[in-house]
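Every protein chain but one is kept in place in this view of the complex.
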Amino acid sequence: GKRKVSLNNLQNNETNPMENSMYKDYPYFADIQVMIFLGFGCLLAFFRFYGFGGMVFNFLTATFAIQWAILIQGYFQFYSDGKIHFGVINLINAEFACAVVLISFGAVLGKTGPVQLLVMALLEIPIFAVTEWAVLKYLRINDAGGSILIHLFACYFGLGVTFVLYRPSLNKGHPKETTSYNSDILSVMGTLFLWVFWPSFNSALTFKGDDQHRAVLHTFLGLSSSTITAFALSAMFNKRGKLTMADIQNVTLAGGVTVGASVDMMISPVAAYALGIIGCTACFFGYKYLTPFLAQRLRIQDQCGIHNLHGLTGLISSTAGICAILMATEDTYGPSMYQIFSHRAPPEGDPKLLELQKLIPGLKPGLGRTAQEQALFQVAAVFATIAAAAAGGLLTGLVMKLPFMASPSDENCFDDELFFDVPSDFEGGEVLKTLENFDPTEKAETLNTQV
Amino acid sequence: GKRKVSLNNLQNNETNPMENSMYKDYPYFADIQVMIFLGFGCLLAFFRFYGFGGMVFNFLTATFAIQWAILIQGYFQFYSDGKIHFGVINLINAEFACAVVLISFGAVLGKTGPVQLLVMALLEIPIFAVTEWAVLKYLRINDAGGSILIHLFACYFGLGVTFVLYRPSLNKGHPKETTSYNSDILSVMGTLFLWVFWPSFNSALTFKGDDQHRAVLHTFLGLSSSTITAFALSAMFNKRGKLTMADIQNVTLAGGVTVGASVDMMISPVAAYALGIIGCTACFFGYKYLTPFLAQRLRIQDQCGIHNLHGLTGLISSTAGICAILMATEDTYGPSMYQIFSHRAPPEGDPKLLELQKLIPGLKPGLGRTAQEQALFQVAAVFATIAAAAAGGLLTGLVMKLPFMASPSDENCFDDELFFDVPSDFEGGEVLKTLENFDPTEKAETLNTQV
Partner (left out) sequence: GKRKVSLNNLQNNETNPMENSMYKDYPYFADIQVMIFLGFGCLLAFFRFYGFGGMVFNFLTATFAIQWAILIQGYFQFYSDGKIHFGVINLINAEFACAVVLISFGAVLGKTGPVQLLVMALLEIPIFAVTEWAVLKYLRINDAGGSILIHLFACYFGLGVTFVLYRPSLNKGHPKETTSYNSDILSVMGTLFLWVFWPSFNSALTFKGDDQHRAVLHTFLGLSSSTITAFALSAMFNKRGKLTMADIQNVTLAGGVTVGASVDMMISPVAAYALGIIGCTACFFGYKYLTPFLAQRLRIQDQCGIHNLHGLTGLISSTAGICAILMATEDTYGPSMYQIFSHRAPPEGDPKLLELQKLIPGLKPGLGRTAQEQALFQVAAVFATIAAAAAGGLLTGLVMKLPFMASPSDENCFDDELFFDVPSDFEGGEVLKTLENFDPTEKAETLNTQV
């Protein structure tokens, strides 16, 4: 009889069990798991009275988003012979989709309830999956680290949502929009989890071998230069020369995004290092000038500043990727160029393909694109992704604003007490009593400065 | 001369050093290390005034239990030619034995001193090792995730111990039996470490290849459905619709146990998902109704509710494993059925064995059991394990109750000050002063609701 159970035979004609695809994918999956659940979880727990919310809603949203993404991506990308093919590689793809949701979550952190977050994941995952599928199938781009599909999509989706959920009163600051000594340390731990495993994130879906090796090294270099730059800028632009924890928690990570689109290409270590510095600088000044501007002029309250850490850096990364594509020559890459830039490989039937296949057995036929053509498709992908994300975010925001979504009142924002049975030492209520003494101008400078 | 040093030649006739068994085992070992020391350590640090105790006694007990298990298991399972064969695989087995002790520890958390805990490990490890050895040697069961041998044994051993150590006064609650904002967050971090690496735990000892791949996927699915279910039940059955942190910390993990006994079988993703939901539901209502009942009627004070997270789920898992065994056919599994269900393989000399060995080279002769026979042996293993564990737990509890074991007085339970030099901001003493104002009925509802 026909078998319907999809885990029965994950690989056919297998002789050595260690050649199971799992052994190539599982270490990266495990690292990304730590990033999603512990990295994001701790990073988002930076509010003094919203630590439960940051960490626990991250747990809930992530778990739901991954399950939902397995189904949706399975249908679009892994479906054949009447069933979804399922393996650790699907889990990695689903965790990438989950990362998209969690980044968008950063824009509305503390201002949304769990029902709203689940609805956001419910809508964002299919919109993301369709965009991803369409871009990969029709535009066919290079984006190993996901700068376009993950970071730009997540950012503009989140901005769309938060635009709709605009709360005028929060522009004056909120007494609970503050950190504590312990929550700041917890958030730095989250940053460190992300920092440490980011090379696995950026290299999880590259070609195995030299490509993956380069992706690890470029990511490490980009993060390193970005971290040093973040410390320097944080101290230099602080009135008293002190370090700001929000910079340590967020701006240090900018380099990981910025190298993303060209992470597996032969861009040289110096270029990766420079990308880290450029991305970090853009991200830092974004937090300083752009986020307040967006909030006050454009009604976009970007709670964690995802436009700085994922938007600006994503745009720089996309541009760098396009430059790397335009500069790529067979002289530099050798025949492996047609493996990395697979769409530039000669199409089926081209005699050059046969010639190349002698050098690289198993090289797949491509589309015979020139570098310029590939660059144009990358540009198209950037605009298409941003457009789809922004539209999807606006739509999702409208749904999340519906009355039965249990959105917290302005007063109850950034407060765990609304959603959790809190222990007796929780002091959220105490702070609310001092609300009358609250001076919004003092708080305004620390507003909107996280993730 | 004869060599007695057992690490000298870990593998013989080795040509490629990368074929050393270490490279197959070490990644799983590292993941399980994180679970044991950081996962359990943080999870058990959930008490407000017993954070040192939870994390540090976990460290002490785990380290001692692993060393002791290496020796005891080495004697029973890895002994030949006059010496114990020693490799990373022994460490994995010893960490499983250690997990058994740490789960049992959950039943008596906060009510036992370090000497008592070491005595518990001293006695539990050999009782466990003998039970494991006897069940594996004589009953020969399938239990890849350790639902029977690890979770059921640990649970009923712990219940046996806590039955003997019954403290009537604690049934009315204790002023220090409470959490703090920081300890709750720390405990969620422990949950996340366990959640993230549980697939490695459940798949560490399966066959390599498809079996291990399935174990990873089934565990991930079981945990995912269990997490979503735990959030839903926690909010639905809370008076004010709020989330209870103890549910997030514990009930989310139920799915990892529930898929254990059938984790490497072809049970289908849907079945793994369903098992997560069923196990989580049983676990949740166990915390709500069964734990208070056990404490007040049966004198079993299960401090962290291990009977819910490991006992009920272990029983469901064992039942599911038996169903999977009964439904396994060569039609579904192909000849690999005799690899997974190794005791169903034809015995030495059977002509069918030779035929199968042509399809699967290296297939070992089995016992020629039918599915029904195997199922009966699984049932026997469940009862034998529970009986051995409960008897061993009662006996161990009697030893732990001896007067020179430095058991803390009722008043000093859940308090780090008895065993640690505490820093000046420790407020345990302050709380004790308010003991007279303490209302037991208020506390009773949060009693017995952790791990």
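Each chain carries a letter (A and B) given by its place in the written order, and its residues are counted from 1.
One rule holds in what follows: contacts are C-beta pairs under 8 Å (C-beta built on N, C-alpha and C of every residue); 3 or more make two chains touch, one makes a residue touch a chain.
Not measured: the values here are computed from a predicted model.
Checked against the full complex, the one of A:Val164, A:Val196, A:Leu376 or A:Ala391 touching the unshown chain is A:Val196.
Seen from chain B, the chain kept out of the figure touches residues 1, 3, 5-11, 14, 17-18, 20-22, 26-27, 30, 33-34, 37-38, 41-42, 45, 51-52, 55-56, 59-60, 63-64, 66-67, 86-88, 91, 114, 182, 186, 418-426.
Residues of chain A in contact with the chain left out of this view: 24, 27, 31, 48, 178-185, 188-189, 192-193, 195-197, 199-200, 207-210, 212-214, 216-218, 220, 224-225, 227-228, 231, 235, 238, 240, 242-245, 248, 252, 266, 268-269, 331-334.
Here is the rule we use: only the chains that are shown with their structure count from here on.
Rounded to the nearest 5, the angle that brings the Cα atoms of chain A onto chain B is 120°.
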